[in-house]
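Report on one structure; see the data block that follows.
Only a single protein chain was left out; the remaining protein chains are all shown in position.
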Amino acid sequence: MKGRITVQLKAGVLDVEGTAIARALGSLGFTASEVRVGRVFEVELGPEVANDPAGAALVLTDMARKLLANPVMERFEVEVLDGASGAA
Amino acid sequence: MKGRITVQLKAGVLDVEGTAIARALGSLGFTASEVRVGRVFEVELGPEVANDPAGAALVLTDMARKLLANPVMERFEVEVLDGASGAA
Amino acid sequence: MRFAVISFPGSNCDDDCVRVVREVLGHDAYKVRHDVHDLDRPDVVLVPGGFSFGDYLRCGAIARFSPVMTDVAAFAGRGGPVVGICNGFQILTEAGLLPGALRRNVCLSFICEDRHVAVEGRSTPLTRGLSGEVLRIPIAHNEGNYCADEETLARLEGDGRVVFRYVAPDGRRSPEANPNGAANDIAGICNERGNVVGLMPHPERCAEPLLGNTDGRRLFDALLAAGADGGSR
Partner (left out) sequence: MTAWSAEVLKRHGLTGEEYARIEATLGRAPSWPELGVFSVLWSEHCSYKSSRVHLRRLPTRGPLVIQGPGENAGVIDAGGGHTVIFKMESHNHPSFIEPKQGAATGVGGILRDVFTMGARPIALLDALRFGDPAHPRTPHLVKGVVHGIGSYGNCVGVPTVGGDVVFDPCYDGNILVNAMAVGVARADRIFLGRAEGVGNPVFYVGSKTGRDGIHGATMASEEFGAQSEEKRPNVQVGDPFVEKLLIEACLEVMSEDLLVGIQDMGAAGLTSSSAEMAARSGSGIVLHLDRVPMRESGMTPYELLLSESQERMLMVCARGREARLIELVSRWGLDVCEIGVVTDSGRFVGTWHGQTVVDIPVSALVDDAPKYERPMAPPPPSPPLDLDAFPQAADGDFTPALSDLLARPSLASKRWVYRQYDHMVRTGTVLRPGEGDAAVVRLPETPRGVAISVGCNGRMCALSPRRGAAMAVAEAAVNVACVGARPAAITDCLNFASPERPAVMWSFSEAIDGLALACEALDTPVVSGNVSFYNETEGRGIHPTPMVGLVGLMPEAARAVGSAFPDAGLDVLLLGRVRPGLAGSEYAAGVGAPLCGDAPDLDLTAVRSLVEALLALHASDLIVSAHDVAEGGLAVALAECTFGDAAVGLVAAAPEHAERADEVLFGEGTGRVIVSTRDPAGVERICSQAGVPVWPLGRTAGQRLQITLAGRPVIDATVAELRARWATGFAGAVE
C-alpha cells in the first residue's frame, strides 16, 4: 500500500521560498500573484496495512504528526494511493 | 485560476532525504520500505488564463520547465485547480 | 589582469574574491551587478559563492536568468576563462555552462571545514601546472553533492574534465574523503573547451598566510599565468 502526505505551511506563516519564487516568476514574465511551497512524501507502507485503506490513512496521519510535519507552522493532508501495494 | 506543480526526483535518482526519513520512521516503529520526497508549488495564476484551463496548464508546464524543476534529476506534474479564480 | 566578479544580491563571497585579487595578487578586480549587461572587458570572470537569490529553491536556479548571465555565457563562448566557486559552480550548472547538478549533501547538513582535493584531468586556466598536486582548501556548502547521469559522468571522466577530486591528505580516494556524496568524488569539473571551471571548494579562503593556508593562491596564480599567455580578450 502506498500513501502520500502533503505538508504545507499554515496560512499566515511567511513562506520565504514561495515569496522568492513568485518574484522570480514575475521577472521571467509570468504572472503569479502568490506561490506557496509544500512538500510531498510518497511512502511505501508495510504489510500490516495491506488492503486496509482506513488503517493506512491512520498510519500516514501518525507519521505526519510524529515526524513529517512541524505542528507549530505546518498543516498536512494524507491520501491513500491504491497502486502497487507494498507486497509481502 | 490556481494551479499545482509537483516536482519529484526521477526514478533511479537516489533520494537521500527520503532514505533518511524512511530510517527515522523505522526507528519510530513505523514500516516504510521507501519514502520519496518531492515538492509542491501552489500558484495563483494571473488573469490572462482565467477560465482557460488548457492555457493554465501550459503556463504551469512552462513555469516548471523554466524554473521549478531541474531536468537533470527531476520530473514534474501539473494540475489546474479550478478554485477561487484569479478574478478580473 | 582584470577580474570581473559577478555579484548577485545574495552573493556573499564576492567581496572576498575581489579582496584576494586586489590585495593578495595585486591585480584589478571589480564587481559586476547581476542586473546589468556589461562585463567591462575582463580577462577572467569569477562567479563567487553565496546564496545568489536566497536559493531556497535550487541553488542557482533563479540566478541563471539574470541579465549578466547572457554576457557570461558569451564571454565563455569566446573562450574566456570563467571560474564558478561553490554557489558559482551551482549557477554555472543551472545555466547549462557546465553539465550535471549539485544536490544536497548526503549527510543532509551544511559542512564547513578544510578538505583535500587532488588536481587532475586536463589542463585548465585554473589548474595549469598543478596536475597531480593535492591541495587543502575549505568547503562550505549544503548542496555540493555533484550528480549527473552515467553517460555524462563517463564523458567527463573520459575527456579528463574532472579537474578536482576529493581525496585523503595523502592523495588517495576513499569514502571518508568525500564530504558530500558527490559522484566519483567530484569536487570540480570543466566544460568541453576547458575554459569554464566549477568547483565547490573556496580557494579565495586560503590564499594568504594570515588565514593559515596559501594553497588557494596557487590556483589564482595559475589563472594569472594563463592570462599572461592568453593575452587579454
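Note that the chains are named A, B and C in the order they appear, and that numbering of residues resets to 1 at the start of each chain.
Basically, a contact is a pair of C-beta atoms (placed from the backbone, for glycine too) under 8 Å apart; a residue touches a chain by one contact, two chains touch by 3 or more.
As the structure is a prediction and not an experimental result, all values here were calculated from the model.
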item: Partner chains on view for the chain not depicted; value: A, C
item: Residue touching the undisplayed chain, where the options are C:C112, C:A154 or C:A228; value: C:C112
item: Touch criterion as defined above, residue of C:R19, C:R122, C:R155 or C:R173 at the omitted chain; value: C:R19
item: Interface with the unshown chain - residue positions in chain C; value: 9-10, 12-13, 15-16, 19-20, 49-51, 53-56, 109-113, 138, 140, 142, 202, 204-205, 208-212
item: For chain A, the residues touching the chain missing from this view; value: 10, 12-14, 16, 19-20, 23, 70-73
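By definition in this document, only the chains that are shown with their structure count from here on.
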item: Length of the line joining the C-alpha centres of chain B and chain C, rounded to whole Å; value: 31
item: Gap in Å, rounded to a whole number, between the CA centres of chain C and chain A; value: 36
item: Length of the line joining the C-alpha centres of chain A and chain B, rounded to whole Å; value: 10
item: Multi-chain contact sites of chain B, meaning residues that touch two or more partners; value: 67-68
item: Multi-chain contact residues (two or more partners), chain C; value: 57, 61-62, 65
item: Chain C-facing residues of chain B, complex; value: 13, 16-17, 20, 67-68, 70, 72-73
item: Chain B contact footprint on chain C (complex, rising order); value: 57-58, 61-62, 65, 93-94, 99-101, 103-104, 106, 108, 145, 147-149, 181
item: Chain B to chain A touching residues, read off their complex; value: 6, 8, 18, 21, 24-25, 28, 30-48, 59, 62-63, 66-68, 86
